[in-house]
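The following block contains the structure, expressed as structure tokens.
Only one protein chain is missing from this complex, and each of the others stays in its spot.
This part shows chain A:
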């Protein structure tokens, strides 16, 4: 009798339809359905996409009325309802043009209560509390209680990285980043690659996470000539550059394109630019790079002649500095930033030696060989 069930008996009586909605969700509770099943049922009953955001688990679930999963991007204009008893959790319907159906308030209310009823109480782990405290969608009082439960009061340092923090007690994976919170100020370990931001108001943590993520885009690898920990507060105008350039936009800038092309055969150029820009003298820069200063001069000459990056000329440093910052922005979403530039091999004593590995090669312990390209930097184009 497939066709007989393909058409539900429909009633013009809103009370009957409301009872049907209530009944449907009650039955899901009795059958111990999953939260995803509740979202699918909400979408099917509403006839439009529905979603669930759970700040504690950092998850978003969206489904269309046919039960197909949708991408995790949230629908900004949707009307939301908090899931009671679960901090930072929301359900919503995605109606076109912000219209509402007559049963929408009931649907959302029942969906939220069903998720609550089915919810196995989430342990309030530090990670869950960190997510709530940093979630811009969480209600202010939820963020406030999370901050309190984490023992944070006034100054908080936010650290954003892509690899886990080994010794940070208050850390959580949020999106593509790992976020750690620390009562400020903190001394950063030297083997850390992170962006940081300081906030005096724990309720501003969502903003601070965004700022630390901006700073992260400008970090160098651990052991590189540039800073592997970048503080947002030090950036000033440079922060505006990061805010206005997405990685693809930055990668499209011609100077950045030329740097990337040159990197294929000249893996040293980023480190060289960084050291030459950061140090006040050529000799200091050469020391930082563990190079003879004549080698550094040859490289700078190569950069000037081939890439028009003339650090000694008026405006040249500025252009090089901006090009380098844009290059870091462009590279900041590469899968493994630790392998972005491999200009060096390290021997067992930790002494850095020059190599000419491809930029994606891993670190190896066979150091010490000097490539012809290093001594004859102009030998190829």
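Just so it is clear, a contact is a pair of C-beta atoms (placed from the backbone, for glycine too) under 8 Å apart; a residue touches a chain by one contact, two chains touch by 3 or more; residues count from 1.
The definition used in the following text is that contacts and distances are computed from a predicted model.
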## Note on the structure
The chain missing from this complex carries, among "Acetyl esterase/lipase", "Phospholipid/cholesterol/gamma-HCH transport system permease protein", "Cytochrome c biogenesis protein" or "FAD-dependent oxidoreductase", the UniProt name "Acetyl esterase/lipase"
### Summary
Considering the complete complex, of A:44, A:117, A:184 or A:321, the missing chain is touched by A:44
### Query
Of the listed residues A:25, A:90, A:245 or A:302, which contacts the missing chain in the full complex?
A:25
### Summary
Absent-chain interface residues of chain A come out as 1-10, 16, 20, 23-28, 30-34, 36-37, 40-41, 43-47, 63, 65-68
